[in-house]
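What follows is a single structure, written as structure tokens, with notes after it.
As you look at this complex, bear in mind that one protein chain is not there, while each of the others sits in place.
Coming up: chain A.
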Amino acid sequence: MPGVWVIAENSNYTLELLSKGLEIANELNEKLVAFSFGNEELANDYISCGADEVFVLPALNRELPFEAYVPLIVAEAKKEMPEAIIVCATQRGTELASRVAAGLNTGLATGCISVRVDKGNLVMERLVFGGAAVQTVICTTRPQMAAIPPGTYEKAQPREDRRGQIKVVAGNVETKVKVVERRKKEQEEIDLTEAKIIVSVGRGFEKQEDISLARELARLLGGEVGCTRPIAEELHWLPEERYMGISGKKVKPDLYIGLGVSGQVQHVTGIRDAKIIMAVNTDENAPIFDAADYGIVGNLYDVVPKLMTEIKAALNK
């Protein structure tokens, strides 16, 4: 029986894919197979969370990156011919999925925002053109492959009564790529994706010091400060963890306030799930106004102080 495979670089992400994998495997009438990397104990967790079978691959030497598993996974897939392979689209996962797909001469949709089954096919939706459009694709070759970002699904819940098999896959993990150093990033104190209110800094700010204006507004509302990509990556005025967009943070606050944000599609894609979007911009034709519920046409240096006065009056602060 070919099966639906789920592959992720850690156990949390594997559990997320198992919850979706269960649904897909049921609809395709296939067994669900999870992968555990060098950890047989996790295999039992995966079984209680829905896997019919768990392939346990050898542990990695510390000097090898996760992507080193590609040849083993390709070899195993050629033997088992799975119907579908779902990979967690972390950066490593996306590379691994692409190389596995190349090794198997099959199609892969990366960065899927949704996946469902129709007539035996995975129907996969993904954003294209910087987030301006949604492309729906199906894969005409087998295995059909999808890479889905972490955090898309809730983790699967364990059930006592589930039984499954564990298969230890022997083999050498070999690669010419060696890790010579890992430098952990200092953790940002805040997680923008959890913020209820975000005040976003755009290119309309003239100097780095002026960001204090955004901070004051954020403090007044009990929110956080975020920004567009150029502010973080080109000007380095704020840490990279604070930029929102298709390649940055995807946020879902109750209220997003864009200050001097022009509204390029790549940025708007990161804020689409905000409940309310408000924007301040001098250019009345700025694209941000098409993406906003409430827009104020004006200079942020003039509008923000007025806005704060009105908010203080309204909230009796």
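Just so it is clear, a residue touches a chain if its C-beta (ideal position, glycine included) is under 8 Å from a C-beta of that chain, and two chains touch if they have at least 3 such contacts; residues count from 1.
One rule holds for everything that comes next: contacts and distances are computed from a predicted model.
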| item | value |
| --- | --- |
| Name of the absent chain as recorded in UniProt (options "Electron transfer flavoprotein small subunit", "Deoxyribose-phosphate aldolase", "Cytochrome C" or "Ferredoxin") | "Electron transfer flavoprotein small subunit" |
| Omitted-chain contact residue, chosen from A:Ala59, A:Met81 or A:Val128 | A:Val128 |
| Which residue of A:Leu108, A:Leu192, A:Ile211 or A:Val261 touches the chain not shown here | A:Leu108 |
| Interface residues of chain A (partner: the chain not displayed) | 65, 70, 90-92, 94-95, 98-99, 101-103, 105-111, 123, 127-141, 175-185, 197, 221, 233, 246, 254-255, 264-265, 268-269, 272, 275-278, 284, 289-299, 302-303, 306-307, 309-311, 314-315 |
